[in-house]
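What follows is a single structure, written as structure tokens, with notes after it.
The complex appears here without one of its protein chains, the remainder shown in place.
By letter and in written order, the chains are A, B and C; residue numbering begins at 1 in each of them.
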Amino acid sequence: MTNTQVTLVQIDNYGPWTVTPEPRREVDLQTLQSRLYADLSQLIGNRGGYVFFTRFDNMIAVTNGLDESDHAMIQESVGNRYPVTVSLSVATGTTPAHALADATDNLQDRGSAQDKDRREILCGRTIGEDHRTDEDVEIAHFDVIDATGEYTDRLSAFETFIEIEQGYATLMKEMHGEHDALSFFVGGDNVIAACPTLTEGAYLDAIDHVTEVAGVDLRVGVGSGKTAHEAGMDAKHALEEARASGDAVWFAE
Amino acid sequence: MTNTQVTLVQIDNYGPWTVTPEPRREVDLQTLQSRLYADLSQLIGNRGGYVFFTRFDNMIAVTNGLDESDHAMIQESVGNRYPVTVSLSVATGTTPAHALADATDNLQDRGSAQDKDRREILCGRTIGEDHRTDEDVEIAHFDVIDATGEYTDRLSAFETFIEIEQGYATLMKEMHGEHDALSFFVGGDNVIAACPTLTEGAYLDAIDHVTEVAGVDLRVGVGSGKTAHEAGMDAKHALEEARASGDAVWFAE
Amino acid sequence: MTNTQVTLVQIDNYGPWTVTPEPRREVDLQTLQSRLYADLSQLIGNRGGYVFFTRFDNMIAVTNGLDESDHAMIQESVGNRYPVTVSLSVATGTTPAHALADATDNLQDRGSAQDKDRREILCGRTIGEDHRTDEDVEIAHFDVIDATGEYTDRLSAFETFIEIEQGYATLMKEMHGEHDALSFFVGGDNVIAACPTLTEGAYLDAIDHVTEVAGVDLRVGVGSGKTAHEAGMDAKHALEEARASGDAVWFAE
Partner (left out) sequence: MTNTQVTLVQIDNYGPWTVTPEPRREVDLQTLQSRLYADLSQLIGNRGGYVFFTRFDNMIAVTNGLDESDHAMIQESVGNRYPVTVSLSVATGTTPAHALADATDNLQDRGSAQDKDRREILCGRTIGEDHRTDEDVEIAHFDVIDATGEYTDRLSAFETFIEIEQGYATLMKEMHGEHDALSFFVGGDNVIAACPTLTEGAYLDAIDHVTEVAGVDLRVGVGSGKTAHEAGMDAKHALEEARASGDAVWFAE
């Protein structure tokens, strides 16, 4: 059974900052946000975690393998290099959705996202080294079948984007509502989901649902491991198997 | 009447690269993508343009004010600093959607996005300095009303994300289908759209549509200018006016 | 005759910031400094200028082609994305050393580098478009002859570094004292100098001086142009010619 450790990363009081003393250049905000995300990708990723950009001012990470001191270091490093600070709230649960709900609750209890006195909160508990197992994290890597031939090389770039986006909007909602999973668009035609332990049937249902509602055909590779990186790398290899075999769902080994 | 210059940025043969010789670490792909986007934001943004991350492997930019040599320099700079190269296709039109459709067509004619011999294409025509006007670009900056109070401080971070995402998925499709506009999520609760000249009624209809379909309440500030930056900065100020006055739509001036 | 426009970039009140409230992690300072430098390289470089890291808290740029509004935009962009701000002071002169001396004077008049109330100064005058010529900037690109065979592949990495460094320390002082030129180490075995119009004899003397004092053998390519980039690119091509022909000094064209 999975035991996902999820960290909510929230930029402190960011909305007001973006318009103080007057609205800041959008390209600078975009640069700031995407670089902060890139930095967190490296800081978290190089310890085996995954972080997703989500809304950029609120990012969600799967952090199995990172302890409190790792979190503290990441928070300090951001504070040392950016004009904004971040709060981090971590929680664990048998499903990623539950873990994130707890992490969010906990942070909300410390004050509003736009409370100017709430800065650099670091709260929650990580999983002790002794309680970690090889099945703590399940990652599903979804991919659109032949996106290049079906969309990119045929439609206008925005029409392609609409298709991918509607497929993602449908998938993320379904996977959350039905399976307590957290699904994130990661660029191109790819969606990575942090899932609880799910059956092949569950993945098939989700894929069928997206085909029906949004008309987009997906395949998925699934992996599990001690960290997001291990599970995710297995999922990528499983996806290659699915690509080769033509199956819609493939579980690593 | 608007005359939007749109540039399609496509990473050359990126899909195969991500899995050759075997799947690359996801965190490195995320870092690569978001930094490439940040760099384009600066390169394009510091000449008055806007670029949106879209699918990351295909990015869309509003580039009024950038000529062919600017495009060539940007392409060269990316080639000098990344393990991947980009193709750039530029086109202009009375609506952003038409311009992008032409730019896409043009690039598709040079070969597939996954053709390994199609590299660093630079095609299309920019608007001559003499033909540029102060109304070439119209930018609408949409924002969710009280996202912090309604969602961020109340729901789980993923539930909030679902709301924002469904609102965006609805808006992008409506604005494209009804108004030939290109709408991009830019983080937080914000969507920036490159639009043709639209009436207040058109914006009101779009906002109403999102409320009905997705249950998300938006306001919008609209600006126009010679470049995306000028129009966008006006739109930001207009949005501040809308925020202050309580109006759903506010046009700059 | 050259007419070099030089900009001094100084991080405001940086020393105190590095130790407040207590000493910050050195790796974060290094990251901050080198990224700020990389950003300035792009911001200034993409307008045809060159910037050198120098001491990192004080950087020196050759900015022919950038006007006041370019400087203001660069200053704003840094302020939007870093926890520190920068002051910019620009001056022009028939020699780079004089221009920089004036720029420094001007900034010193506004307050100390560690005055906590002196922030984001933008002072000095740029060269009007009408007064710019194709010979405003002279760039010399120095390179150690066979650094790989002589040092890198033979000595310990630090011994190699000592040789390169002593060569640079000798060259920078000589070129400044004798020729009012500003020479900067740019990595590897390369030094780039912003020079006034100098004769072949002057370059030969400098090279001989370095051989005598530091025992390091250099060659140099020299170019001139309207911007640092143009002059510098010519200098690079000239250096390739020097490399091929075996000459110690080569002037472009």
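Everything below uses one rule, namely that contacts are C-beta pairs under 8 Å (C-beta built on N, C-alpha and C of every residue); 3 or more make two chains touch, one makes a residue touch a chain.
Just so it is clear, the structure is predicted and the values come from calculations on it, not from any experiment.
Of C:164, C:198 or C:249, it is C:164 that touches the chain left out of the display. The omitted chain makes contact with just one of the residues C:60, C:198 or C:242: C:60. Here the missing chain is touched by one residue of C:45, C:65 or C:225, and it is C:45. Along chain C, the points of touch with the absent chain fall at residues 8, 10, 14-15, 19, 22-23, 25-31, 33-35, 37-38, 41-42, 44-46, 50-51, 53-58, 60, 97, 100-101, 103-105, 108, 112-114, 148, 152-162, 164-166, 168-169, 172-173, 176, 182, 186-189, 192, 229, 232-233, 236-237, 239-240. The omitted chain makes contact with chain A at the following residues, 39, 42-43, 46, 73, 77.
Against the chain not displayed here, chain B makes contact via residues 24-25, 28-29, 31-32, 35, 76-77, 79-83.
Rule of thumb we're sticking to: only the chains that are shown with their structure count from here on.
Among the chains, the centre nearest to the mean of all shown protein C-alpha atoms is found for B. With centres set at the average Cα position, the gap from chain A to chain B is 22 Å.
Centroids built from CA atoms put chain C at 36 Å from chain B.
Counting partner chains per residue, chain A has residues 25, 28-29, 31, 35 touching two or more of them.
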